[in-house]
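Quick notes on the structure that follows.
Note that one protein chain of the assembly has been removed; the remaining protein chains are unaltered in position.
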Amino acid sequence: MDPARTLGPAQIDVLAQLFVSTILLGGIYALIAVGLTLIFGIMRVVNFAHGEFLMLGMYLAFWSFALYGLDPYLVLVAAIPLFFLTGLVTYALVMKGVIRASHNVQIFTTVGLSIALQNLALVLWTGDFRFVRPWHASVILRVGASAFNLSQVVAFAVAVAFTIGLFAFMKWTHAGRVMRATAQDRDAATLMGIDTDRVYRLTFAIGIACVGVAGVLVSPLYSVYPTAGLQFVLLAYVVVVLGGLGDMVGALLGSVIVASVEVVGSYVVGSAWKEVLYFLLFIAVLVFRPAGLFGQRGAENLGV
Amino acid sequence: MHRRHLVVVSAVVLALALVAGSSSGQAPSGEYKIGLLEPLTGPLAFEGKRHLEGYEIMRDMINDRGGVMGKKITFAVGDATDPTAAASEANRLITRDGVKIITGTYSSTLCGAASEAASRQNVIYWESSCVDPRFARRGLKNVFRTEIDGTGFGWYNIEFIAKHLAHRFNLRPNQLKIAFISEDSSYGQGVTEAARQRAKQEFGMQEVASEYYAFASTNDFTPIIVKLKQLNPDVVHHIARGNDAVLFWRQSREQQFVFKALVHAGATGYGSPDFGKALGADGNGPFVLAEPGPGLRLDALRPEAQKLEREFTEAVKKRTGAEPYASHRLAGAGLWLLKLVLDEAKTDELDRFRSAVMSLDLPVGSTLNGWGVKFAENGQNANERVQHYMLQWQNGQMATVWPEEFTTIRAKWIPLGPWDQRK
Partner (left out) sequence: MKKHAGAIVLFAVAALTPLVIRGGFFLDSLVIILLWGAISAAWNVAGGYAGQVSLGHAAFFGIGAYAAALVSARWQQSPWLGLLVGMLVSVAAGLIIGYLSNRLRGPYFALSTIAFSQVLLIVASRWRGFTAGSEGIPVPFRPGFWTLGLGHVAWVYVALALAVVYYLVEVYLERSRIGYQLAGVREDEEAAEALGIASRRLKVFAIALSAALTSIGGSLWAQYIGFVDPFYVFSVDLSVRFALHTIIGGMGVALGPFLGAALITALETSLRAHFSGIKGGYVGLYLVTYGVILILVVRFVPEGLAGLAARVRTRTIRAHA
């Protein structure tokens, strides 16, 4: 008989712990999703290689730590320009040529990129699991009867900061408005004098910077290996669709929702079926509200 | 013909030519080529690579001793990244390299597909590592396996828990509360189900939970741990695959989830040196059923086996800079046993090979890993001869602690007790 059925002080502790876990897990997912919602939202490209950039971020943190003893939170600062640059280069070499092509071509370009990056990592660094163990990876914070890891809290804080930052950027800066305009109607934007190529380049670079930073931040929490991106990528898509494409706050909220489905699902139904739960949720959203829970109705057909 | 058709047909002919042109040829005389299939790319690549290393090191050791059938062994290597590729590579090795024996392959789906492909060409298939229980039950005469079958792992784990742990907790086996957690690959499911069955049917242990999770997408065990805390198991039987072991152990500590023992089986998860690297002394306590490590009493082995052990371990250390992983050992032991068979049969012709296989009968302690050998009619090396050991994490190292007649180190922290008191 499930002990969670009755509500006593022990159960409140349980709920509190589950709540904390949900929020923190949601933070991690948000970090990864924020970059994706930009790329998918503005460029309407299903980027199969998104997880690989996460993986590269994790390896950056690992090698900086292993070779130079640098803490991931220091590497974080350098990671932003580094991955921004990576995004620019990737765009120039790979994405630019297919930006005007059909969606299928774009998808398969990113599929090729994904395969190439995964195996590059395999060849360079082998398939062994690596770990980043800075001093704060084992620091446990306790609030009441709930326990959580310092690294999780920092990841959450950074996710929120990024989300707020990007939200502000999209809403109030000229560049942000231009990006949103291009997302709505590429041709109209061009007619208005917007250099869509530059917009896409910027979007992609910011998106990659976000996911690279996410990789650095989560490196103390998970092991690092060439296919590490896979475990997060599908989930990131669920979050992005749930929250509405291009919607920063939606990505954060969507992450929390997905995280809660996972956490509560694991607790109640058992971890074996939790993915089924969020995939079913995903399908439900796609069928009934493809614009996402927080997006405008009909937005899903823009640019598609 | 129109140009268009020309282009199309040329492309196709080019494609076929690409396939036809990939040839490696037969081995020069003085060399005996054996086909080796491993996952060298894809998610299992890190294990495939170690398997390959173990095979190569053992090959050199065998060649130093004169090789097989008077010739030096060489390998024709194939990358079995998924079942279709496994079958394709098996066919390539057989047709292009002319091998009569294929060995490998590490994972259940790969060994299933590769052995099928080999059977259809009447080539001997010598499996050293996959543990699918149905592997040897297909009635295939050319298929052999040196490693124990997966149900044996679960069987041994419960044996250990029931006969060596229970009474030290002052509990009878049927008073023991046991929780089963496992990653959901074929390995995890196979071992866990075998363990669950034996625990319930033979010992009447009380199963309080049975949770499977997807290794690839599980990043947080807190919900499971919170649930288990309330169910209060004595023993946690956790089959892990990689970082999930580290994550679970760390989060159990965070949640102050205390249990009397944790038992795992196999070279992954808790059985991987990565666990010790990640946690150091914080990882003290878990038991792992695996190939032997430090603490193994070499003098408990036969002299020939001792020599093999020492040489193999040294060679692996020299090449990789670390102690042998279980995958090294499985590959090495598998190849050594193949050599014994070929020495006896003096041929790779199936019928004589088979009788040589059946005629091998060596007691535990005779070869690498302290294994013995005795094959059943279905080509499976008997579980009782494939000696498995219980290891325990002690101060960043997996020490061999059971069976006690084979080991110098004893198990500690039984029961585990509070988290900060396991020094």
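Order as written gives the chain letters A and B; numbering starts at 1 within each chain.
As a working rule, contacts are C-beta pairs under 8 Å (C-beta built on N, C-alpha and C of every residue); 3 or more make two chains touch, one makes a residue touch a chain.
What you are looking at is a predicted structure, and each value in this text was computed from that prediction instead of being measured.
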Options B:Ile34, B:Ala85 or B:Ile161, residue touching the unrepresented chain: B:Ala85
Touching the absent chain when the full complex is considered, from B:Met58, B:Ile73 or B:Ala117: B:Ala117
Sole contact to the chain not displayed, among A:Val46, A:Val160 or A:Ala181: A:Val46
Positions on chain A contacted by the hidden chain, ascending: 40, 44-46, 94, 97-98, 101-105, 107-109, 111-120, 122-123, 126, 234, 237-238, 241, 272-273, 275-276, 279-280, 282-283, 286-287, 290, 300-301, 304
Missing-chain contacts mapped onto chain B: 1-5, 7-9, 11-12, 14-16, 18-24, 40-41, 45, 49, 52-53, 76-79, 82-85, 87-89, 91-92, 94-96, 108-109, 112-113, 116-117, 119-121, 132-135, 138, 184-186, 188-190, 193, 212, 214
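Rule of thumb we're sticking to: only the chains that are shown with their structure count from here on.
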Whole-Å gap separating chain A and chain B, where each centre is the average of the chain's CA atoms: 35
List of chain A residues in touch with chain B within their complex: 3-4, 10, 14, 17-18, 21, 25, 28, 119, 122, 126-129, 131, 133, 138, 140, 147-149, 221-223, 225-227, 230-232, 234-235, 262-264, 266-267, 270-272, 275
Footprint of chain A on chain B - complex, ascending: 41-47, 49, 184, 211-214, 216-220, 222-224, 226-227, 230-231, 242-243, 246-247, 250, 253-256, 272, 274, 277-278, 282
